[in-house]
Structures are given as structure tokens and as C-alpha cells.
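Taking it in order: structure first as C-alpha cells, then the write-up.
Apart from one protein chain that is not included, each protein chain of the complex appears where it belongs.
Letters A and B mark the chains in the order given here, with residues in each chain numbered from 1 onward.
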Amino acid sequence: MQGVAETATTVAGYAFPNDFHVHWSLMIVLYPYITGIVAGAFIVSSLYHVFHIQALKPIARFSLLFAFAFLACATLPLLNHLGHPERALNMFLTPNPYSAMAGFGYIYSAYGIVLLLEILFIYRETLVKLKEQASGFMKTVYNVLSMGSDNIGSRALALDHKVIGFLAAIGIPMACILHGYVGFIFGGVKANPLWATPLMPVIFLLSACVSGIAGIIVTYMILKIGKVDMECIRSCIKFLWGFFILDFVFEMLEIGMHAYQATHHWHALHELFWGPLYQSYWTYQVLIFSVIPFFILMGLSLIRFPDLIVKFFGFIASAMILFQVLLMRWNVVIGGQLMSKSEQGVVGFHPEWIEKEGIIPAIIIMVLPIVILFILSKVFPFWLPAESTSNSSK
Amino acid sequence: MDELKLSEIKQEINKDRRGFIKNVLSGTIAGSLLMVIPAGAMEFPQQIPGMKDETGTFITKKKFAFIVDITRCIGCGSCCVADKNEYKVPEGNYRTWVERYIIDDHDNVFVDAPNGGLDGYTEPREDVTNPVRDTFFVPKLCNMCEKPSCTQVCPVGATYQTEDGFVLVDDKRCVACSYCVQACPYSVRFINPVTKTADKCTWCYHRVRKGLLPACVNVCPVQARKFGDLNDKKSEIYKIMRLPHVISVLKHGMGNKPSLHYLGLRREVV
Partner (left out) sequence: MEPEYKSKYNAHLIKVILVLIVLGVGVVAAQALFIPRDFGEHGHYRTSAIEDEMNRLVRNQTNESCLKCHPYIKKIHLSGVHKTVSCEFCHGPNADHAVDEKKIADMPVKRGEEIKALCLRCHNKIIRARPEESIKMIAMPQHLEEKRVQTTHICNQCHHVHDPMKWVIEAKKAHGLIKEKEGLFPWMN
């Protein structure tokens, strides 16, 4: 192993000699996965804050913190991937206006600021109250987080309300830009027939929504085990199904279109989908982790099952969909590189457990957001007090 | 460019010999010095006439093109050896390589390039069962596109196109994100595992600026690789481009407009 790029294990046909390396490996699989979860979780929150879907109120605040915990880790896989992470700030200093990747620094930062401010303004009233009860270090923390203000009078809260509405409103297009743009990074590579499709940003965005909603359902059910709001879960499942229909249909349309057009690119893609990607794409991504949860979600959305069944199968389907999106990222990111640009050969690739961009670092990066979420839970109360009766707080 | 006089250099040396050498080695003052020293100390034979007059930042009077003559290449791999020696290219990465094509009478195409042709071709292809219709070698290198994908996607301006048409890499700014590697339709780019930056064929820009031919052109025993000035009516390049040969570029449909041309290119070549 060379430390910069993973070397392919098997080759079929003729691959250009430089195409034996998989330059974008596990880390670049995780990066769109994490930003997708961020964008999706933000959309869940916006469904309540902007579109006033009342059933989602119990998780509206939590999903913002959930999004923030993942956003805080979104750059880690990238930094771990770069050959020169110490030069990463070059992206801010000299961003190339023609590069699809150069906007990342600014888009990511702007979105991070919007998300952070949204959280702080939504939580301000709570934070001010907590500040009064806290002492010592925590008092300082709450003082900073409440932006040094103690004013929770009606005029101040009305102003907060306006700011929240504004942030949520610009947050939706920004979440879409953040993730649609990740799709653009891939879709814009004309040299790679698997990536080069205008549908790529659309598919990335839809799968982002799907993974965000599924992630929220799974963590909500784990954290509030036995005490979940069933109306909230039921509407989440409906939204999940709705977004997943679009996501899955577009994924299938994309490959169907390629097959139907049958240009010379298709011969290479065919070798890929029926070669090194056969198992991870057809068996896992499509058959097991798309078709099965699709029908579970359909059943749960159309038929009113008892709570226990909704909880059990809702959890299973959401967890499966979380994995489906990860598989989709794998099949796009890694899959695209397994097909040599000679269009005459495919290479195989298996990640190692212990190496710079191996499986262990990937697991660490995926566990970190959970750790951050745990720390956040010590500062921000995730759940509203007495959810069913209270309607005073935003 | 800094204009450092030789006397100044000598003074600098006498002041602190050790420190000076250290600085040169570490590259802090190498930039401007090496430009001056070779001019007096090392005379390069001028393989490209008129390069001595090109002292500006860009080459102004010449328009360089590269032609690979497929009908001549014998697949010896001299070019690959020279290239590896010139740049100390790390194992498993290729700035240039040579492919072997065998096409049978059923139009099946057999291509291979074991170790990029670096060790030459020692074995026949055993899996060709039908009679062979056509067979040839195709050397590959940077296509030096007029509209390069790599410079378009580089997020930090570390790969760029000079005004004289060379596409180069700034290894002091490259972050090694590999986007350029993904974007190049010809797969001529790689991440150099030693410098941990993007790397690729430069048509030996450093040699050309000194009046030398690219290392691969210089060593080719059968003149299958040709490099020259399209503005020079006496150059072989100029003459070839005006003859009714089959002259083509790779992956024309990509729209990158390569300045690397192939003489006798078959349609089967990717």
C-alpha cells in the first residue's frame, strides 16, 4: 500500500496502468454520506419550522443538533484523504472559480454558520433559563451560547422568531446546495460515464433526504426508547417513504436510461454492474436494502398497524435505508473508479481494516458524530418538556 | 525572475559556504540560482533551435506540438525507461506508457501494457486464437489539452495551463485531493506517493525550456515520438501536419482538444 491511493486487487480486460489505483476510497464514500445526513436532518427540522408539519414538532429541535453533530465531522474524512491536509486552507485562499470542488470551503462554512445560528436562536429562551440555574463553568458556557443576552421578553422572542424563520428559509436552499453540489462534483466528471449524468445531483439530494430522515428515526427511537411520539414516527415514516420513492425511482431511471441508450459507454458500465459491482449493487443496494424497506415503508404508510409493529418495522426499514444510502455512496464513488477510462477493463477493490483510509478510521469517523451528539446532549436539552401539553416554546 | 550575478553568488558562497549549500539543498534559494548557474556551467546541446532567445516567463515565438507515429513504434520501452529516470517516477505510476494492440479478423481487440511497457514486451499474447488483422504499439503521455479538464477541476489553482500551452502542476500548492486524476479522460495523472501531490507528464517542460527535446523523444530509436514547433516551417512536425496522413487525437468526443497528435491512429485505440 502506498498511503496515497489504494491499489486495486484484481483486473479484468485492459485498464490504463494509472487506473489500478482507487484514489477516492472509503473516506470519499463517507464524505457525501455524512453531508447527506446533515442535509436530510435539516430538511426534517424545516418541515416543522417552515412548512409547519406539527407532527414533527417533537424531533424538530433534535434534528438540528443531529445535523450539527454530523456537520462538525464532515471535513474529517476529507482531511484524512488529502495528501497535504496542512494545505487544506488553500481552498479558502485561492478557490478556483471554475472548479466544482473549490466552492466546498465556502458553502460548507456558510451552511455551518446558518445551522449554528438557527440552533442558538431556537434554543435561546431555553439557554437563558438554564443559565440562571447553572453555576461555574456551565454558566459561562450558557452565557456564550445565549449570546450574552438574558432578554426573553415578548419583544425579544418575537425578534428571535423572525430570525429563525429567515434562517430556516435560507437554510433549505443551502442544504440543497450543499448536497446537490456534492452530486455536482461527481456529475461534472465527464471522463467517467458512471458519474457524468445531470441526474447525479438530484439522486444525491434525494438520497440525502432519505438518509437524514432515516437517521433521525433510528436515533430518536434509540434515545427515547419506549417514550416515542407515535404520531411523529408515523409521519416520519410517510416522509421517508415519499422521499425514498423518488430516490429509488431516479436511481433506477438513471441506470435504465444508460442501458436503453446503449452508447459505447454502456458496454463499460455493463462490465462494471455485472462485474465487480454485481454483489454490492444488485444484490445489496437494490434487492435487499431498497426493495425490502420500500415495501415495508409502503405497508406502514398505507395501513394503520398497531404501534408496536410500526415501531419495530419502522426501525428496521430506517436502519436498512441508512445502509442503502451508504451502499449507494460506495457504488457510485468506488464503483466509478473500478471502471478504467480505457473503457475496456474493470478492476476490483477491497478496503483494508488498518490503514490511513481503511475501515477502522472510517468507523472512528462515523462514531465521532455520536460522541459529539452525546456532548451536545449535556448542554442542549434534546426534547421539549411535556411535549403533549406545552405549546408555548417554539 | 531574479537577476543574480555570478559575482554575487561567489560572495554569498564565501560568506557562509555551509549555510549556502544547505539553502541550495533545501531549495530556499534554488529557484533563482539554478537558472543562472547552468547557463555558464553546463552547456546543453540545442536540440530545439531558438530556445536560447526564449527568456521570458512564457515561450512566445513557438507553438509546440507532439506527434506519436504509431506506424513506427516498436514497443521497446526506451521512452518509459528515460521517463522513469528523468523523474524518478515511483513504482506503479506512469507519466508515459506504451500499449500493445492486437486486432484479430473478427475485430476483437486485445490490449495490454504490462508495467506500462517499462520492462519492454517479452511475451507474446497467448489468448489470440483467430488470425491477426492488425497489430501495433501506442505510446501514451499527457495530451496537453487546449481545454484541459484537470485545470478546470483543480480547486486551489495548483494545476494550470501556461500561456504557451503547457499544462503543469504546482507541487507546492497541490493538496492532493485527486480531483484532477478523476477528471483526466486519458488517465495520465496520478498522485505521486513520494511528494504526495498530483503528478503527470509535462512534455519535459524543464528540458524544452533549456533547448532539449523531451526525454522520451530524445531516446526513441525509431523516431516514433516527435516534438517540435508548428511555427517553424522547416520542422518535421510542421511538415507532417501538412501531409495527407491519418492524423488524429485520442477521445475526440471529450472536447478537450489535445495537442498530442497520433499518426496512423486506428479507430480501436482508446
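Methods note: a contact is a pair of C-beta atoms (placed from the backbone, for glycine too) under 8 Å apart; a residue touches a chain by one contact, two chains touch by 3 or more.
As the structure is a prediction and not an experimental result, all values here were calculated from the model.
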Among the chains present, which touch the one that was left out? A, B
Identified contact with the non-displayed chain, of B:Asp53, B:Asp105, B:Glu146 or B:Glu163: B:Glu163
Among B:Thr60, B:Asn85, B:Asn130 or B:Asn231, which residue is in contact with the omitted chain in the full complex? B:Asn85
Identify the residue among B:Asn143, B:Thr202 or B:Asn256 that touches the chain left out of the display. B:Thr202
Pick from A:His21, A:Lys57, A:His84 or A:Arg124: which residue touches the chain that isn't shown? A:Arg124
Among the options B:Ile67, B:Met144 or B:Leu212, which residue touches the chain absent from this view? B:Leu212
Applying the definition given at the start, please give the residues of subunit A touching the unseen chain. 89, 92-94, 96-98, 113, 117, 124, 146-156, 159, 163
Which parts of subunit B face the unshown chain closely enough to count as touching? 1, 30-32, 34-35, 41-42, 44-45, 47, 57-58, 71-78, 81-82, 85-88, 100-102, 120-125, 132, 135-137, 157-163, 168-173, 202, 205-207, 209-210, 212-213, 215, 218-219, 221-223
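As a convention for this text, only the chains that are shown with their structure count from here on.
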Whole-Å separation of chain centres (CA-atom averages), subunit A against subunit B: 41
As the complex stands, subunit B meets subunit A at residues 90, 92-94, 97, 99, 109, 111-113, 115-116, 140, 149, 151-158, 173-179, 181-193, 196-197, 254-255, 270
Per the touch rule, the subunit A residues reaching subunit B in their complex are 2-5, 7, 14, 16-21, 23-24, 78, 81-85, 87-88, 90-91, 93-96, 98-102, 104, 185, 188-192, 336-337, 340-344
